[in-house]
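In this view, the complex is presented without one of its protein chains, the others remaining in place.
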Amino acid sequence: MNAVMLFGLCGPVLVGLGLFGLITNPQPLRKILAFNLLGTGTFLLFGVIARRGAAAGLGGDPVPQALVITGIVVAFAATAMAIALLLRLFQETGQAALDSGDPNGTSAPTDVS
Amino acid sequence: MTAVPYIFTVIAISAGAFFFLAGTVGLLRFPDTLTRLHALTKADNLGLGLIVFGLLPLVEWPFGAFKLISVWLLLQLSGSIVAQLIANFVRREEAHE
Amino acid sequence: MTITFIFDAILVVLLLTVAIWIIVARAAFSAVLAFVAYGLLLAVVWVELSAIDIALTEAAIGSGVTGMILLGAASRLRETEAAVVSAGRPLILAAALLCAVIAAALAALVLSPPSTVFTLAPETMAHLHESGLGNPVAGVLFVYRAFDTLLEKVVVVLALVGVWSLAPDRFWGGIPGLQVSQQPNSVLTLLSQLLPPLGIVFGIYMFWTGANNPGGAFQGGTVLAAMWILVMIAGLQNPPSTNWRWLRVLVVLGPAIFLAIGLAGFGLAGAFLAYPPGYAKPLIIVAEAALTLSIGVALGLLAAGPPERVAQQ
Partner (left out) sequence: MSSFLIGAACFVLAATALGLLRILRGPGDADRMMAAQLLGTGGVATLLLLAAAVQSPAIVDVALLLALLAAFASVAFVNSASHSQVKASPAMDPP
């Protein structure tokens, strides 16, 4: 057991946790948080692979590291976009829940004019 | 390197780490929000200050030392202002209740 | 068992505790606060994985703009939380099982060491000197994978277009609905007068040192964005109206210059995004300078949100 393996275990656990939150939590904001958690778990896996590829005097393989930086930027852009969508949904309907297929019909009235 | 800066570093960093512990204990044990805020600022000022002080003999002059001192000054600035902001917020919160 | 391993173990335990809290916390607001702490711990994790460039990116984005957007959203949506019906027990159990299986499979993959370790580090270092850069990650981003980096910057611009287009028609081109401080608070004003000059210096330093040391355009631009947002929140400067021509020019300036350099590569070096020999570093610096500015403006506007007021003429 070394430090790389420790972080190598941390990554999958974060992916599992993020996926769990994404499935079970009904609030979209919490789903966005869970999705970000899932993303960072994946990035950690890349980081572990990069650390294993340490060579040529570098602490890690720079190619996966650069991929992670691109990933963080894109994840941020997606998060900002998702939050804006969510706030707009709230402005329009006064609620911020996805239609969960509730049979009692408590979901938002859908009168499309 | 002679032993004198070593001893100085060890003492200063140990004292700084102690203040971090004190700050945490205060944050956990103090009875209300405003006194807890008081504990927080101790860790900011003294804990980090002593650690930066202890690290100074180990870094290269002048840029390494300049960066370390900037880190401390920046946290002084933000720490004191954040304390004020949170205190104001807590007071308004209590006024609403 | 070395002392470094103990440090890493403490770090991982902390990271996972905070991650669990993000998922199970009752109130969204405290989950978001935990997410801010999570980003901070993650930056330390990246340092431990010898990925300082990523640590800088995570520190800038996680403790800066992302936290701010999420906190704003959580406080606006607070009143909707009461109506939420949580998932049923069978679904939770099934999801937990599924996620445990996936995590276990991933962990098994990670823990079974490959027979030959595959790495591109020697290849990267072998040709890095031709670009004139000293930071291998910057080399990968701007030389070997320049096309990806160009598209990544375009994604940020597209996200901004997407956020703006969520405004109701009558507010198109109006002023973003950033929540501005309601108390003309002297402490906040003081902070937003003292910090931005330092932040601007640090942002430029990040971009400049990025050629040879960890750092770069995105990290620098994010700091600039955070400083701009601070000034807007304190009410020292109003958010600009989004139909202001120069604002839009600034947003696309970086990607446009990068694209122009890429197209010039056809004529000067025989391929898209190829740099003529000997001119790689100056061209990359020019592109990065423009990108730093554009990213700063674009991220600030992303955080300010869609237009919610009509622009005054």
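Chains here go by letter, A, B and C, matching the order in which they are written, and residues are numbered from 1 within each.
Throughout what follows, a contact is a pair of C-beta atoms (placed from the backbone, for glycine too) under 8 Å apart; a residue touches a chain by one contact, two chains touch by 3 or more.
The structure presented is a predicted model; accordingly, all values stated were derived computationally and were not measured.
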Shown chains touched by the chain that is not drawn here: B, C
Candidates C:F29, C:F171 or C:F258 - the one touching the absent chain: C:F29
Hidden-chain contact residue, picked from the options C:L198, C:L259 or C:V286: C:L198
Residue ranges of chain C at the interface with the undisplayed chain: 3-4, 6-7, 10-11, 14, 17-18, 21, 29-30, 33-34, 36-37, 40-41, 43-44, 47, 52, 55-56, 59-60, 63-64, 67-68, 71-72, 74-76, 78, 179-183, 188, 191, 195, 198-199, 202, 206, 209, 213-215, 219, 223, 226, 230, 233
Hidden partner chain, residues of chain B it touches: 6, 9-10, 13-14, 16-17, 20-21, 23-25, 27-28, 33, 36-37, 40, 43-44, 47-48, 51-52, 55, 58-60, 64, 67-68, 70-71, 74-75, 77-79, 81-82, 85-86, 88-90, 92-93, 96
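Quick note on the criterion: only the chains that are shown with their structure count from here on.
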Distance between the centres, which are taken as Cα means, of chain B and chain A, whole angstrom: 33
Distance from the mean Cα position of chain C to that of chain B, given in whole angstrom: 27
In the complex, chain A residues that touch chain C: 1-21, 23-27, 29-30, 32-34, 36-37, 40, 43-45, 47-48, 50-63, 65-70, 72-74, 76-81, 83-88, 90, 94-97, 100, 102
Contacting residues of chain B [partner chain C, same complex]: 74, 77-78, 81, 84-85, 88
Touch list for chain C against partner chain B, complex: 183, 185, 187-188, 190-191, 194-195, 198
